[in-house]
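Every protein chain except one is present and positioned as in the full complex.
Going by the order they are written in, the chains are A, B and C; count residues from 1 in each one.
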Amino acid sequence: MKATVGTTGLILNEPLLWELGKKGRMGFSLPRRDVDPAPMDSSLTGEGPDFPHLCEVDIVRHYTRLSSWNFGVDSGMYPLGSCTMKYNPKTNERQAALPGLAQAHPLLPSQLAQGTLGIMYDLERLLAEVTGLPAVSLQPAAGAQGELTGMLLFYAFHKSKNQTRSKILIPDTAHGTNPASAALCGYKSIPVKSNDQGILDPDTVAGLMDEDTAGIMITNPNTLGLFEDNIRQVADIVHAKGGLVYADGANMNAVMGIINVADLGADVLHLNLHKTFSTPHGGGGPGSGPVCVTRELEPFLPVPRVEKSDDQYRLSYDRPGSIGKIHAFYGNFGIQIRAYAYILSMGPDLKKASQFAVLSANYIKERLKGVYHLPYDRPCMHECVFTDKHLQQHKVTTLDVAKRLIDYGFHPPTIYFPLVVQGAIMVEPTETESKENLDRLVEALIAIAAEAEEQPDRLREAPVVPKVRRLDETTAARKPCLSG
Amino acid sequence: MKATVGTTGLILNEPLLWELGKKGRMGFSLPRRDVDPAPMDSSLTGEGPDFPHLCEVDIVRHYTRLSSWNFGVDSGMYPLGSCTMKYNPKTNERQAALPGLAQAHPLLPSQLAQGTLGIMYDLERLLAEVTGLPAVSLQPAAGAQGELTGMLLFYAFHKSKNQTRSKILIPDTAHGTNPASAALCGYKSIPVKSNDQGILDPDTVAGLMDEDTAGIMITNPNTLGLFEDNIRQVADIVHAKGGLVYADGANMNAVMGIINVADLGADVLHLNLHKTFSTPHGGGGPGSGPVCVTRELEPFLPVPRVEKSDDQYRLSYDRPGSIGKIHAFYGNFGIQIRAYAYILSMGPDLKKASQFAVLSANYIKERLKGVYHLPYDRPCMHECVFTDKHLQQHKVTTLDVAKRLIDYGFHPPTIYFPLVVQGAIMVEPTETESKENLDRLVEALIAIAAEAEEQPDRLREAPVVPKVRRLDETTAARKPCLSG
Amino acid sequence: MRYLPHTDNDVAEMLSVIGANSLDDLFAAIPEACRRQDALDLPEAMTEWELNKHMGRLASAMAVCPEYLVFMGAGSYDHYIPEAVKQLLGRSEFYTSYTPYQPEVSQGTLQAIYEYQTLTTRLLGLDVANASMYDGASGLAEALLMAIRVTRRKKVYVSQLCHPLYRQVVQTYFEPTGYEVVELPYRDDGRTDFSGITDLEACAGIAVQSPNFLGCIEDIATLSENVHTDPKTMLIVSFTEPLAYGLLKSPGILGADIACGEGQSLGIPRSFGGPGLGMFAAKKAYLRNMPGRLVGQTKDLDGKRGFVLTLSTREQHIRREKATSNICSNQGLCATAAAMYMAALGGTGVRELAQLNHDKAAYLKGALNQAGLETPFGAPFFNEFVVRLPGSSEETYNRLLSEKIVAGLPLASFYPELEGHYLMCATETMDREDMDLLVKEVTS
Partner (left out) sequence: MRYLPHTDNDVAEMLSVIGANSLDDLFAAIPEACRRQDALDLPEAMTEWELNKHMGRLASAMAVCPEYLVFMGAGSYDHYIPEAVKQLLGRSEFYTSYTPYQPEVSQGTLQAIYEYQTLTTRLLGLDVANASMYDGASGLAEALLMAIRVTRRKKVYVSQLCHPLYRQVVQTYFEPTGYEVVELPYRDDGRTDFSGITDLEACAGIAVQSPNFLGCIEDIATLSENVHTDPKTMLIVSFTEPLAYGLLKSPGILGADIACGEGQSLGIPRSFGGPGLGMFAAKKAYLRNMPGRLVGQTKDLDGKRGFVLTLSTREQHIRREKATSNICSNQGLCATAAAMYMAALGGTGVRELAQLNHDKAAYLKGALNQAGLETPFGAPFFNEFVVRLPGSSEETYNRLLSEKIVAGLPLASFYPELEGHYLMCATETMDREDMDLLVKEVTS
């Protein structure tokens, strides 16, 4: 293993919070008491939670050390497919922390909340322009909640036509949240097989679509990183039977300024602001999953809607057709601020972002396709999917490749997804990685392929560099230890 | 080596800035041009500096990675003697970054700068109370500049008496900046040997003090961590010959609320705000080294002074006796803010800080004195000094112990200082380290002493855990490579 | 553009490796009909500095402290957040990482969430807590759905004093399911009236919020006794102000099977309502029915302690339509913030701070009473209570607004019968003089 980005160095151990501390310490500055104590009825009071007692410095070191065990986009390249781990601009963090925004109470009278309402209003307009779908709700807190919102819109739409439909078509390449969201809405998922090109076949859809089917959920580009060429025919088929088309926009980063989602026949689309629009993923969240819809579906959008008149913004609850609320307030507003800041900073260069994202993915695909098995050898969009097929002869798996990449100093790609590809290795470089970084990743993957042949144990035992080695997930699940 | 704080883990390599990047990239958002270009006379213009071309993400990763190669107080215990590496409270950073303070121009008319002037005025008063010396200048940018200021005050004082004196007494335990600062002021350093108790002997001072000697520079507690018991006699001797007493207050953390520096006979004292008053050291600076003086020396303090009348603060330059300016503006104001915030947050508990600092040092001294050679076995103040004498039989040195401590996850103590102790190991725990941390350090040092006996190579080859091993300092100095 | 590294040269080289002639070529596979014809009609890109100005202007259009005194809680609370917590959350290894699918390079996130889960179980008095839900509202909806899954019953009761906006979200989630949600009215003392429940054996779960939306502390112990006369029916305790449990008996101790609610109170800025933190905990028996991610402790190949995402067979990416929930991204960073905050408070701090919150609200309530204002609900409260504003309430309220005082939340839009009533909140951030000012202005 020649000079790589990854190396070993000093890392500090750190116990669990409650293995630290002693009663008598406190990390919090108790506000001065300027009123008398008002004892609470003792039948109501408890013992108080058993929290550890730490000083400020203990807490600071605890989390500083923990952070050093993590790999983020700021650490290095993070080609996690389907997650669009692009650079999270620092100015976005600044804006979200502005006291006027961060300290704003959600139920302020609208005349006292013109700043936040204005941001929401404008962000809706900007997202409408990027997607081509005219009406937007920012309320869903993440992509999956956007999907649920979409399914609820389907339900409300059909109900408004005095129909209840029981099924929904979902391609086999779909993300797990798609069927799960549909199920929450009572829809039975009907899997649609993708064809040998990795995309939907209109005939297959036509064969499945009927008048008990609420519609279809399509991810486009799909999770193989391929554009659904037949999307318009598919949409027509679905529409012809009175169904609706849901677009999972998790992969919007491939097509900003390239396509107009409305033109593709989509009725509802969710966006993942924490993917396409550069908001940080926070080690799991918070995200934000706005839904964009056609004028026809607009009446069903969640309340409140942000309205503007006489240069004043206000919230309107007066939408009798609305599905109601999906979040207690207006969704993850702090994340919306970041996306807003990003769009204002990029302007029409959003299209460039998509072009470069696609350029980078194709470049990686071309450079690696002789080395790793490429199940669908056609131009890809923002990500490309390889498999471990060539490695099986060495008894080396996708998991081994991923783990070995850690030793090389990269975050692994998404693995074993989409499910339709055996041993999938899904690489999404994003537009914010330079060609040098792409080359480094490619070289690392080539070196790993060589190792697979020559020293396969290196892969099987990988990773060896991080603080911990492979973890026993079986025992974790069999004898769950979920708190200490 | 059993479970220690230090371990190995993934660390990312990172080249030099100019080994990165490509022309065509930029990490800066160029402001929009709203005026016409005004070409500069071409005879004046150059090629422009050869800076690398990086994107924002490159810069972010560059410094994020570099930071991970560093050990700071936030990483763990940092018992660097004479440096008072106490916890740097986060609120101090917040205050210093307040736009009203961080964006303030230093030459604003005083009526527009009441906030900053008020902070300086109050901080002077607070430091006067802590030290017992009534007049303060915040202008020196660090301890050594405080010393220089002090020497200039000596010079001005003697000059005001129509004297020029050529010598200054400096104990052999003094920090290198003491003689260097005195030399800048034209004083010849006369070393004063400390006695077998590690402190100054009044007789020795009496033998050296004369009327060509400007005074004495005393560090108290001294750099052996010992209180100069004879300070008052020494001061009397010096004063009797018309000399002045300078107190190097780098070790003030031992004695806040315990002594009054004026009572000890000191005429001038500098403080290191970046030690005693919790401001961060910044990997080398900026610090802040205010000087506190007697009323007698006040007329000589640097200008401007901050004055208050009618509830208005203003700067006064009208001090004919002043030594002049020592900093272009008012010193490292941003650091002063942090110290101010610290003192306001601690209040009278500053005394507790000193008590606990001394408690911790004595605790370490007691626990280790059987293991490491303790040259002065008497109660210490805020730090204690061991040596490598017991280890010499194993051909192991202080340097080896220090480096091995890194593998255990601690920052090493100060080593080979003070110079009067051969192979000094100077441990300053500070009051912000818990007993558990002290115990861990003690145990690590005991384990290292055992290793010195059993596996001395472990020490000689240490550190093995960090990203780099011992560095070739000889070649670095012989063939300097100071830029790339 | 400072985010985009590709130089013209890079683009040319990459295109040539790909065998494409232009960037447009890369999209050749997209059918013409699908291609967007018009350019993006977006405002010209702002510089970093223009953006700062623009956002500064927007932020300054907001009514926040110190300019405004906002006596409003109602599910979003003003608590002091230690600077240390803010700065630690800014460690980019935390906030720029994804869900910890690769545990070897995510131990920081994983241990932090494991610790969050633990502190949450301790706060709520239950056995297991998940890694977070979106917010208190969807958490409540999912808790009710979980009760339905567990009990295989189709009806739930929800107190009308659960946060009205949470109830709206419950309605939205339940609309297509066919399950029945019955709302329970409240009594004169400001607590829920449970007397209408006569069919426990048909009931999957009963949801009650405490402190409830009127600020009152419900009698969960008695309710629990009654609910658990049916061996299956689940008691769900919802909350909007978890700090209360620093002082009050925890839901778990009182008999809750599930406790769920909003954790914004615990070190998370209000941010106009989000991101917050859906906290969710349950008895161990229900573990495998829980929605959301779980972090578990395990060992690595060398026997070292480590943490992983676990029990994912409940989750969408494995179970797809059979998952216990559709949640994928959650509110991880907010959970981390809450853990930092709880750790900073510690056992002593959480109790003292909770007591102080109560004391402040009690002071304000007392002062308003003394000034002759009615506070109609007699049940014990934590840091919120209802007051009737004097005179033409709306006028008074608006007059106070113009004095830069937000005198609580008008309740009429949620409870028409409470016309003229306002939900007031005072936390530790309210100084006595602020409260005195409110009283003075209300009555002037």
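The rule is short, and it goes like this: contacts are C-beta pairs under 8 Å (C-beta built on N, C-alpha and C of every residue); 3 or more make two chains touch, one makes a residue touch a chain.
Quick caveat: nothing in here was measured; it's all calculated off a predicted structure.
**Student:** List the displayed chains that the omitted chain touches in the full complex.
**Tutor:** Taken over the complete structure, the missing chain's partners among displayed chains are A, B, C.
**Student:** From the listed residues B:Y155, B:Y246 or B:Y372, report the one that touches the chain absent from this view.
**Tutor:** Going through B:Y155, B:Y246 or B:Y372 one by one, B:Y155 is the residue touching the chain not shown.
**Student:** Can you list where chain A touches the absent chain?
**Tutor:** On the side of chain A, residues 10, 22-32, 55-58, 60, 64, 89-91, 93-94 touch the unshown chain.
**Student:** If the hidden chain were put back, which residues of chain C would touch it?
**Tutor:** On the side of chain C, residues 48-49, 53, 56, 66, 80, 82-83, 87, 90, 92, 429 touch the unshown chain.
Quick note on the criterion: only the chains that are shown with their structure count from here on.
**Student:** Looking at contacts between chains, which pair has the highest count of C-beta pairs?
**Tutor:** The chain pair sharing the largest number of C-beta contacts is A-C.
**Student:** How many angstrom lie between the centres of chain A and chain C, each centre taken as the mean Cα position?
**Tutor:** Chain A and chain C have C-alpha centres separated by 20 Å.
**Student:** With chain centres taken as the means of their Cα atoms, state the distance from chain B to chain C in Å.
**Tutor:** 46
**Student:** Averaging over Cα atoms per chain, report the distance between chain A and chain B in Å.
**Tutor:** 47
**Student:** Can you list every residue of chain B that touches 2 or more other chains, as numbers and ranges?
**Tutor:** Touching at least two other chains: 10, 22, 25, 29, 55-58, 60, 64, 89-90.
**Student:** Multi-chain contacts in chain C: which residues touch at least two other chains?
**Tutor:** 3-5, 10, 48, 82, 84, 86, 92-93, 105
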